[in-house]
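The block underneath contains the structure these notes are about, expressed in structure tokens.
The other protein chains are all here in position, but one chain of the complex has been omitted.
Right, chain A next:
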Amino acid sequence: MASRRGAGLGQAGDSLEKYSVLLPTYNERENLPIIVWLLIKYLGESEYNYEIIIIDDGSPDGTLEVAKQLQNIYGKDTILLRPREKKLGLGTAYVHGMQHATGNFIVIMDADLSHHPKFIPEFIRKQKEGNFDIVSGTRYKGNGGVYGWDLKRKIISRGANFLTQILLRPGASDLTGSFRLYKKDVLQKLVEKCVSKGYVFQMEMIVRARQLNYSIGEVPISFVDRVYGESKLGGSEIISFAKGLLTLFATT
């Protein structure tokens, strides 16, 4: 349960604060309307200023077409479309999205429904509580957890996380999760510094944050593995993760 302790902090400034949610998509035609609906439900209820920026990387399944329909329903101020021609990677998607973001806070999350928007108000409360530079969702603390993982998947994740904690001591319990809230300037600086791709990119963001002495708050989240579409964790992901881990070990 979220603590209400810090709720009084910064309330006077609430009207000045705005949260830009970045949603990079690739073939999320099924999931996008649901995630947008949920975002509007929870952010609308919480009365924060917000906008949703959809960055579609030329999905062949017509994700962009659905996004346009959503824009017609919810308005151009709430839903911004910043499509790109082809798949260009997560880091550049954030840069691209941020260029058009008018919020002073950025929320990044997956559009595949594994990250539930109901946690965003908790992220915001947490951020206010300690004036954190970053608030990271964690599956591995408190009421956090996962759904849809078999034993093998759990062992790989927990093993990889343990190894990473030992080698990098990053000061956050969930490194490969990508459900986070950043101060905008902090995210800008971090993205400039990060070079990795895929799972390792999220990990590098937290490791570099540590290096730059940014403060990190954590909120337990439940992670419901992809409802539509396929979840990916194969041999090649493990190898690229290991390579990335060693690179960070040697360079940070």
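Here is the rule we go by: contacts are C-beta pairs under 8 Å (C-beta built on N, C-alpha and C of every residue); 3 or more make two chains touch, one makes a residue touch a chain; residues count from 1.
Heads up, the rule we're going with is that contacts and distances are computed from a predicted model.
There's a gap in the complex where one chain should be. From "Ubiquitin related modifier 1", "Large ribosomal subunit protein uL15m", "S-adenosylmethionine decarboxylase proenzyme" or "Dolichol-phosphate mannosyltransferase subunit 3", what does UniProt name that chain?
"Dolichol-phosphate mannosyltransferase subunit 3"
Which listed residue, A:K76, A:R158 or A:K197, touches the chain dropped from view?
Checking the options A:K76, A:R158 or A:K197, the one contacting the hidden chain is A:R158.
Which is it among A:I54, A:L80, A:M98 or A:L113 that touches the chain not included here?
Residue touching the absent chain, from the options given: A:L113.
Kindly note down the residues of chain A that lie in touch with the hidden chain.
29-30, 33-34, 37-38, 66, 69-70, 73, 113, 116, 139-140, 143-149, 151, 154-155, 158-159, 161-162, 166-169, 222-224, 227, 248-252
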